[in-house]
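Every protein chain except one is present and positioned as in the full complex.
Showing chain A:
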Amino acid sequence: MFALKQLYRGSSNLFKANKNTTQLFSLLAKYQQPMMIMNQNRWFSAFVNHRDTEDNREDTPFEFTPENYEQINEIIAKYPSNYKHSAVIPLLFVAQKQNANFLTLSAMNKIAKILDMAPMQVYEVASFYTMFNRTKVGKYHLQVCGTTPCMLRGARDVMQAIREYAHINNDEISEDGLFTISEVECLGACVNAPMMQVNNEWFYEDLTPENTIALLEKWKKGEEPNVGPQINRNCSEGPLGRTSLFKPEEIEGVHERDFVEVKKQYDEAKAKAAAAAAAAKK
C-alpha cells in the first residue's frame, strides 16, 4: 500500500517536472510498470489479496500469549457483549505487536474466532488500514513522515539516506532483516520535523541524513539509541531554549492536583448543601 502511495507521489513529481502531458503519460508508463515487476515486495503489497508465503499461510501457527489474552479480555469488556466485533481493530494491533509487527493470516483467523466474526470481515478491516502490515517487515519498521512540514524540512533526504544505507526501496526488508522503510502520513510531531516513528511506537525527531544513519548504525550494532530529538534539544523547545514557565511551581502546580482531596472537598460541600437544604425545608 505504501508502495503505491509512493508511486502516486512519484507521478505527481513527474507532473510537476513535465508540463507536456503526452510525455508525462509515456513516462508514467515507463516508470510504473517495471517498478511493479522488479520489486517483488512492492508487487505483493500492491495486491490487497492474500498470497501464501512461507511464513504466512492459513496453517501457520498463531496463539496469543497469556498476557495478551488478559489484555484482550480487558479490550472486549469495553464493548457490549453483542457487539464484540467492535474490538477488532484493537485486537489486530495486539496481534501485530506480538508477532513482530507482522499481521499473519492465522492471526486474523484467530481474532475472528475470538470475536465471533466471519474471517472475511476481519480481512476487510485489516486490509483497509495501512497501519496493519500484512506482509513481513524488518525488525525496525521505520515509518518516515512525508507530510508537508516534514517534507519541507527534508524528509525526502532522510528517506533517501535510509534507502541508500540499507539498500532497500520503500516497503522492502533489508538483507539483514533489520530495516523496512515506509512513508507515512502526519504523525503529529511537526514541531520537531522531520521525524520518523519506529515500530508504531517510538518517535525519532529532528532528523538529518547524518543522524539518521547514526541511528541505523546503532541499531545494527544492537544498541538502543535515545528516542526523541536527535539534535541538542530538550523535547520540543525552540532554538532559544525555554522562554517562559521558568519557575517549577508554575508548571508543576497545575499537574500536582490532589484529586482525592478535591473529591473529598466536593463531597463535603455537597453534603453541607444538602443538610442546609433539608434544614431550610423544615
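Rule of thumb we're sticking to: a contact is a pair of C-beta atoms (placed from the backbone, for glycine too) under 8 Å apart; a residue touches a chain by one contact, two chains touch by 3 or more; residues count from 1.
Keep this in mind: contacts and distances are computed from a predicted model.
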Hidden chain of the complex, named as in its UniProt record, picked from "DNA-directed RNA polymerase III subunit RPC6", "UBC core domain-containing protein", "Photosynthetic NDH subunit of subcomplex B 4, chloroplastic" or "Nadh-ubiquinone oxidoreductase 75 kDa mitochondrial": "Nadh-ubiquinone oxidoreductase 75 kDa mitochondrial"
Residue among A:F102, A:Y123, A:Y140 or A:Y165 that touches the chain left out of view: A:Y123
Touching residues (missing chain, whole complex) on chain A: 1, 4, 21, 25, 28-29, 32, 46-50, 58, 82, 105, 118-121, 123-124, 127-130
